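Here's the structure, in structure tokens; my notes come after.
Note that one protein chain of the assembly has been removed; the remaining protein chains are unaltered in position.
Going by the order they are written in, the chains are A, B and C; count residues from 1 in each one.
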């Protein structure tokens, strides 16, 4: 009968230690998420974290919350099922760039337009980590990997632009090297009543030697520091989503309020499905088929 | 030994007659595509049409060309395989809104960033026709169907915005009721060296009683008629992609030139894969493993 | 000529209302206390193409369609060309002579009544919309067999009520016009008739489904007209379903439609997803979170669901999946019927694990076994696949109102939120505790302090990843061990035996189990009808209907085969897939195999002929 309240970040730690490579950006993201839980005063058994398969997905093992380590690319459908069955849970989904923007990108587009109150974090290291270094949907053109030894031909998926154009209500980019900022973006995303996408750019020290710590450090800036920027302006957000190169924006790109999917379901207005009676009388229903 | 040159649209007709409902918008799209083939003077055995499963997908049966009536949602991977094996073929993929923006939207996002020289036409009737009327990814909010008797909750996918944000090099919207215009958009799409997406809005007389002929007639206009519009301006294109309601734009939203995927493959610079020798000597390769 | 038996068929182009007519005809007969079985054939097109409704009517329970047609209603010429061969002796053809030219010379037979009904003209003279042609034809059909028009009128009223009074009115007029026409001009010529049955307790049974006050008056004596899919959907609601996620696919879509129609009324959520992968993963998520969930699809959709089936298995998340089969491979024949996905269902998804695979044979089994499916899924924390096919999923049957009084909801071993159990009060909760039965008590996220941790990789008792070889082996064994209980729970129901030891005066065979038919799924109906035909010839057959294909009741099947002189396996596929399972489990061969795989269900007559042949050969030998 140990404590169950998330009064400190450590409440969300498990006894096991993360097995990521030393220096891996996943540590930062993992920490930021636990920080956000703590800051929001969440209770751990009221959180459900759903993760995909990848180095990123392994993060499930190191949260002391309810966790569902699901399939590669399928975090969002699982998270959606959980949320619809019990919308009182705080539901967070996490996976890699391959997971969410490669094999799972269809679910992402549809989850966005559905706008359930789920927070989705992409561990965006621009490479396939767990499978030891192949190209990913966010690998930059020319990136050399085991599967693209002469360089990637495609242009990368732009998760920020994709989310904005799909109708996302909360779109942000964070950086694993800036835990404090990332924590805030995640905490705000959790608080946001609707689908929140946080593209957490991340260093992979083992397989991505293009987008390193110093590479990021030279480029990123915070949108908050730009006074002219208005995150309620969709056009501005789309324009800024195209910025990539010398300077790379982080922070909140776009936010709007729109009814969530749950909000529009009268069947769960009073209580979640999980709390409802299973004793159903179908006599009249049968009568209608006579 | 009949004629094989596409000297008239009818060269592309088969003996069988389309079985779509009388008044269905698929007739218009089908005609526009055959018109485009004719206008471009294409030779029918050098065309491969790949279609999905749906009322729209049935169109495969009525082209007198090479056809591959594939799986629901999988037109683009099949088309990609064909194009990479023989890039001398004109490859056209077609499917419904469910096919391409529902189950198949992941392939769409990735095909766009790949930019093969494929023309992709979405028969966008905003409903699932062949399965007798369920909601589709482009159904408008509130649309009542067999599967959404109290109205669709999600906001629709916006294929134009999605394509622009994914890096498409040719993005257009046509209308099945305006065959001439649609023909031009398709012909230009085929000529475009790269991935061309044409969202062909379409009436479904049987299951979509919201977006009818008169509904469309009241709303659509041609971008060409707007002199201020510049289809090489991505921001402008994105902005216009958001226009929906009183007025709905058709025409070319966006176009840019970017090397195609094929262009960047030296292996097929001289001739397509299908024309290359299969007699391969691996002696040296084996030696490297000693 | 058998009174109160009728085989009625209506054919026409897609779009002219064949499906609606099918339902109205079926309900009209059923409300009169008769039994029906009806099936609609249609191509994978919305309009154009040939649609056919075929209804068997009988005073006794009727289990399937049949080859012979007594009344053929031809709304187009094609109907006649395609179905002429199926006309029984002294059959009638109802057609509009103004559109379709037809003469005895065309038919090359004289026994048929050519019942020329000027449908178009009746519509015109009564100022009706063209769309009611099907209703005129319905009226004409009932006039011809001298049925009670008021029952038809009641059904039409109920059917078109929600379309408004004018639609109801024009249908009523149309029906009457047709009825009067044939009653006046042909009822003398055509000698077959059907009439409402009086129920033993007195009073006409269910003439309109409403009592005098207009209130629904549902008694268990009344019968419903429902499909296998309807029965599954009703059962799911009754079983406490809270979440249904699916992507449309014939022949499973009507479950989606049925459940969607009632989602607010019964307080569950129906979600049409972006694809089948999302559908099954959402259902798994919902089940993990604590509610009963279900998904449904056909084989193509199930291909896409394969991966997540294994996810349900390794996370021990209960899951009910309905699998409506249709002919394959690939898109195959989307709107036709076949039973060729059995082997796939038994082994879909990577790795060694078990799933329950069950195949109901009729609407009632669809209902009661779906209820059981939910209980088994939760008790054993396993995936349960309910296999149907287009024939079962979409054919209508008249069935008694289901007895829901004795239904029990068994959610298995769930730790109550109030449980004082140390384990679940601690955040480290053994969701996958190794137990003798293989079943670990469940808890739901948020219900306890104990955290519910699940993992698609191999895991320890807490649900955390492990590569330990002993734990791995223990977990595999655990997941298999759970299945030991299932067969004993099922008892005699795993393989149902019908007609065993039936007594009959004209019985020819000393050994009552001499001829044994073995089948699964929807062939149950045609075999039952074939058995009736055979019984008329004094041949009694025993019928083993394999309701649960996994776990398989090997002992019972062994004894069935060994106690039979002659076994005949009947399957609606090319590969004799159940035959393969039987051989794999028992090592035994069946004597005869009857397969059909042209997209159509067996006719009872086909089965009858085959058995007669076999019996003849057996007798000739001895």
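Basically, a residue touches a chain if its C-beta (ideal position, glycine included) is under 8 Å from a C-beta of that chain, and two chains touch if they have at least 3 such contacts.
Keep in mind that what you see is a predicted model, and the values were worked out from it rather than measured.
The chain not shown here is touched by just one of B:106, B:137, B:167 or B:189, and that residue is B:106. Summary of contacts with the chain left out: across C:101, C:436 or C:467, the touching residue is C:467. Touching the missing chain, out of C:114, C:167, C:333 or C:533, is residue C:333. In the full complex, the hidden chain is touched by chain B at residues 1-2, 4, 14, 16, 44-46, 48, 50, 53, 58, 60-61, 64-71, 74, 76-86, 88-89, 106-107, 109-110, 265-268, 273-274, 276-290.
Although one chain is hidden here, its contacts on chain C can still be listed: residues 43-44, 277, 298-300, 302-304, 306-307, 309-311, 313-315, 325, 327-334, 336, 338, 340-341, 343-344, 346-353, 455-458, 467, 469-470, 472-473, 476-477, 480, 573-575, 577, 580-581, 583-585, 587-589, 597-600.
One chain is missing from the display, and on chain A it is touched by residues 19-22, 53, 55, 58, 69, 71-73, 102-103, 105, 128-132, 134-135, 137, 146-150, 206.
By our rule, only the chains that are shown with their structure count from here on.
Between the Cα centres of chain A and chain C there is a gap of 42 Å. Work out the mean CA point of chain A and of chain B, and you get 31 Å between them.
Chain B and chain C have CA centres that are 38 Å apart. Within chain B, contacts with two or more other chains are made by residues 102-103, 105, 137. Residue positions 263-264, 274-275 of chain C are each in touch with at least two other chains.
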